[in-house]
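For this depiction, one protein chain was excluded, whereas all remaining protein chains were kept in their positions.
Which chain is which? They are A, B and C, in the order written, and residues in each are numbered from 1.
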Amino acid sequence: MEAMREIELKGHIIDSFLLPKVFDKVMDMNGEFEILEFEIGKHKTDTSYARLMIKGRDQEHLDDIIGELHRLGAYLPEAEDAIVEEAPKDRVVPKGFYSTTNHTTYVKVDGEWRRVKDQKMDALIVIKDNEAVCTTLGHIKKGDRVVVGNKGIRVVPPERPRGHTIFDFMGSQVSSERPSQALIREIAEEIYEAKESGGKIVVVGGPAIVHTGGQQALAELIRKGYVDALLSGNALAVHDIEYNLYGTSLGMDLKTGELAPEGHKHHIYAISEITRAGSIREAVEKGILTGGIMYECIKNGVPYVLAGSIRDDGPLPDVITDTMKAQDLMREQVKDADIVLMLATMLHSIATGNCLASHVRTICVDINPATVTKLMDRGTAQAIGIVTDVGTFLPWLAEELDALEKARKQEAPTLKAKGKKHKRKTAR
Amino acid sequence: MEAMREIELKGHIIDSFLLPKVFDKVMDMNGEFEILEFEIGKHKTDTSYARLMIKGRDQEHLDDIIGELHRLGAYLPEAEDAIVEEAPKDRVVPKGFYSTTNHTTYVKVDGEWRRVKDQKMDALIVIKDNEAVCTTLGHIKKGDRVVVGNKGIRVVPPERPRGHTIFDFMGSQVSSERPSQALIREIAEEIYEAKESGGKIVVVGGPAIVHTGGQQALAELIRKGYVDALLSGNALAVHDIEYNLYGTSLGMDLKTGELAPEGHKHHIYAISEITRAGSIREAVEKGILTGGIMYECIKNGVPYVLAGSIRDDGPLPDVITDTMKAQDLMREQVKDADIVLMLATMLHSIATGNCLASHVRTICVDINPATVTKLMDRGTAQAIGIVTDVGTFLPWLAEELDALEKARKQEAPTLKAKGKKHKRKTAR
Amino acid sequence: MEAMREIELKGHIIDSFLLPKVFDKVMDMNGEFEILEFEIGKHKTDTSYARLMIKGRDQEHLDDIIGELHRLGAYLPEAEDAIVEEAPKDRVVPKGFYSTTNHTTYVKVDGEWRRVKDQKMDALIVIKDNEAVCTTLGHIKKGDRVVVGNKGIRVVPPERPRGHTIFDFMGSQVSSERPSQALIREIAEEIYEAKESGGKIVVVGGPAIVHTGGQQALAELIRKGYVDALLSGNALAVHDIEYNLYGTSLGMDLKTGELAPEGHKHHIYAISEITRAGSIREAVEKGILTGGIMYECIKNGVPYVLAGSIRDDGPLPDVITDTMKAQDLMREQVKDADIVLMLATMLHSIATGNCLASHVRTICVDINPATVTKLMDRGTAQAIGIVTDVGTFLPWLAEELDALEKARKQEAPTLKAKGKKHKRKTAR
Partner (left out) sequence: MEAMREIELKGHIIDSFLLPKVFDKVMDMNGEFEILEFEIGKHKTDTSYARLMIKGRDQEHLDDIIGELHRLGAYLPEAEDAIVEEAPKDRVVPKGFYSTTNHTTYVKVDGEWRRVKDQKMDALIVIKDNEAVCTTLGHIKKGDRVVVGNKGIRVVPPERPRGHTIFDFMGSQVSSERPSQALIREIAEEIYEAKESGGKIVVVGGPAIVHTGGQQALAELIRKGYVDALLSGNALAVHDIEYNLYGTSLGMDLKTGELAPEGHKHHIYAISEITRAGSIREAVEKGILTGGIMYECIKNGVPYVLAGSIRDDGPLPDVITDTMKAQDLMREQVKDADIVLMLATMLHSIATGNCLASHVRTICVDINPATVTKLMDRGTAQAIGIVTDVGTFLPWLAEELDALEKARKQEAPTLKAKGKKHKRKTAR
């Protein structure tokens, strides 16, 4: 016996591909649909509205379809309060729990729509004191009131950006065949504008930054205030410190490419020296560490999270060896980020991607296209990928930011503010 | 002064994303649109219809927009005959020439819509004796009547496939993280069904087929009739022949991985022996070549095109060293292909992709995801990519085809035909 | 003022490239050498002997050169006892500490040469109760007696394998252009023989094993006793459990490639169900988990280490979230390994490589050549790399092992033992 239910679609439902995606999904799942009402916005700024009847073979089939449409952004008009159930045990979910997307989400609690806090994907929604919080499985406690089913939940996918930005520069495919310098200029503009307008920029970086000789440029970016938080691991910090203490990276002289005598020990010495000082901060304060990425973080008050991994030597005393604790600290840093710049690290990029809401502008730079592909495959669909060499990318980025600073200084201050605002309005 | 013009959209315009793509493009190009009429099909098999007024800043701006919409599949209702101009010189285009997509295209000639023959992308349309033929720049002769502008032309993009096929198995991203054996099974089914229903299967292959040990499986596929044409180059044929004459590939024993004594000469001997015989066919007829890919092509009457490249040693007497002539022969083979299977060759895959209409099912197998990405970037958007090792892919494919043959033999013949037809109907 | 010192080279010094490497290094470092004595073995089984005078610009220069030669395997004839110094603080090294290679090493303690235990690279040697133990920086305790300088230390690099084995099948470059099936057959023989002769086989695996559909083959290998320990992370275990509970991997049906309804929740349910049961073992014992990789580990008493990472969802209760603790457990498993098979995981492969002595046969299978390159760059030079798809590799490997088992059963038992021994003698 057939089951059926009405859904509504509102907003830029054609422009955002929501309508065709809904039709698509229903047909893919062998359901049927009928259009009950359809008003299309006549101009590009108008929103549209559609009311559809969705039909399934039976109630279960229909529920499956509705569940998927809901994740795409369909509304269930008869919206009642969300249903909650208590977690039966620490880190154990109630049956039928609602699994989040990374899109902005609202939950109806006591008749009112509340925006879910700390949005990220594949998490649960816990209701506490009338607040809805996106909570990862690892933080679910026995008795937590977890949202189940999909009643009383609204998902709002991001509108696609309009106007020329780096984010439509890229096609959907990840390719090394893009104009590298032009792309870097665009990224520099994004970063520059974000900084000017008080945005938060988080850098996620791997040790290849140092191996490929990009550490000075990154240190400069930190010094100049373009980085608000650094997420990385033991290796980046150790290589950076080794380079600053001994001029080598894993014993190789980064200027000549030759192995330094006894260079293979530098790595261990670097860790040992910081351990002797007590921490990176103490090494800076005692005048032991006098330059580089980590030094600039300390000097400029930029928080960093060095997450432990099983590959680590040492590790440095600053490393958080408990991965769950490290994850919490990373999440804390990215939850209000505006731009996340991922540099040459698959592990940290995907880990960070898991914590990001879909509106965060995410730029992933890697010489291996597979890193970006994996990031997107795992749901960070908003990421744009730049397939290039981080060792040439970072110095160019620093040069472009320099050029922007100089250009800005030459503008009259009143014009500047005006110009910028205008630009941002048309740009997005 | 504003300019405006009506366009029509017909068919599965929502399901095929045509409508949102049109809205998108107009907005991207800073034009405006107004919806004059809109009837949406109420069920999934219904077609829809929309009439839109498109506005540009001026006539030139409008023409630019209309040109792009037209390529997407928009109709210009006031369709007159297509306009033609004569080519001023061999291989020189008339200004404003119409550049083809790889989608099915119709041209209005003397008041009648004619389907363009030999559809491929980035070519010109030449009208000759009331026939419209897709013609590459290299074949344009002085005085050819070339279609210019976009009046009197209709582009019909393919409908997206429905039902479960290998072609929706894949997401849009190219990834190595797919269930390899399940994918290979699906491809085997596609190939098996295509063969059963009399379809044409073209294999495009590179020398890695032999290096990785896949040559016996490919030879078996040819022997069993699963390959209707082979497009390749000197290297594949030489390696295949070397293996069959001496058991080595570039001197390496493919069974043990060791270099054979004097093995480095085998490559040259192989070419020399075929040259001595006169051609591959003569080498087979004289009993010199007794197995392998090329042998099976000769024995089973499977045509092959061995296109020359600057990397070639020799080359074999069968190689077409003139690249333009080789291209013509390749085009001839693929113009009525149903399935094109591209195996471990970037050069030949992209060259073949350039000649394909968008309705040809194209499967690209390569261990390097960049090959598939480049193929799609260059317009062969219908290709699905399988990131795997051709040396394990081909033997599995042969095993799966074996299994399908055995399964089929056990079915009753009447049921079989019926079952198949039914399947194909629902499957697409 | 020039400084000079004698060194000795013993053993297969030409065959192992030791002599030319020594000459090379001296010249690269702008030192000089004079050959004082040189006796070359006249036949291939003979060892050779050389005594050289090494000269540097001054004592420091000489020491640098001697330090490097020593790491290559040069002896200092006047060998006195190794010098030790106490670690000044937990995890802080004494100046001039000796940093280990991954080659077998002897230390002279109280006039006697002692073999260093738990050999691995980039570690320190701690002398305790006349025993010399390779100790990572993280385990150095204040007061530990650490070997410094290079007196009283002998490094014995491995001889290169002789005869035909998979390990000379590969050139030094990592390439996808190898005969895949032949390589897999060779690996199957290595594994089969290792098992027959009681060797220990450790598998290091990433989640792509499940994504690509290789999990059933790996489960079979475990069931049949070919795996003595499994080193992995949360993701492999969760995907394996998800597949066994729900037939999906990250919600995708591995048989059809389609997303299952509500499939996106399966991942979280899988973790939650194991958490509810208490652990993987308890889930097996309670009949919740009834097949797959982890199930076979439990059923066959194969120890596993699931090391935590910042990418983890959940994680499973069995995951060791402290990376240093996980590293210790991994080290424990590999220290007596004979073969380590690394499957589609860069992080775990490099982490495991760091713990391996150079005589352990290491096979690294990945579709990305960069994984193998990085592994070798970081010192695991003995690894051979197979660039292929783990989703087709594992099923072939299982088939080849099957074939070997059947072949063995048909041999007479006495012949079998004899044959095998003979083979192993000539094979290495």
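Quick notes on this one:
Operating definition for what follows: contacts are C-beta pairs under 8 Å (C-beta built on N, C-alpha and C of every residue); 3 or more make two chains touch, one makes a residue touch a chain.
Keep in mind the model is a prediction, meaning the values are calculated, not measured.
Only one of B:Val109, B:Val126, B:Leu289 or B:Ala307 touches the chain withheld from this view, namely B:Ala307. Note that of B:Met4, B:Met29 or B:Met53, the residue touching the chain absent from this view is B:Met29. Within the complete assembly, B:Asp322 is the residue of B:Glu2, B:Glu112 or B:Asp322 that touches the hidden chain. Those residues of subunit C that touch the chain absent from the view are 14-17, 19-20, 23-24, 26-28, 32-35, 38, 40, 42-44, 162, 168, 171-177, 369-370, 373-374, 376-377. Residue positions on subunit B in contact with the hidden chain: 29, 64, 67-68, 71, 88-93, 97, 99, 122, 124, 136-138, 261-262, 264-265, 267-269, 271-272, 275-276, 307-315, 321-324, 326-327, 330, 346-348, 350-351, 354, 368, 370, in rising order. One chain of the complex is left out; on subunit A, the residues touching it are 164, 169-170, 176-184, 186, 208, 211-214, 249, 252, 254-258, 367-368, 387-389, 391-393, 395-396.
The rule is simple: only the chains that are shown with their structure count from here on.
With centres defined as mean CA coordinates, subunit C is found 45 Å away from subunit B. If you average the Cα atoms of subunit A and of subunit C, the two centres end up 35 Å apart. Contact of a single residue of subunit B with at least two other chains is seen at positions 176-177.
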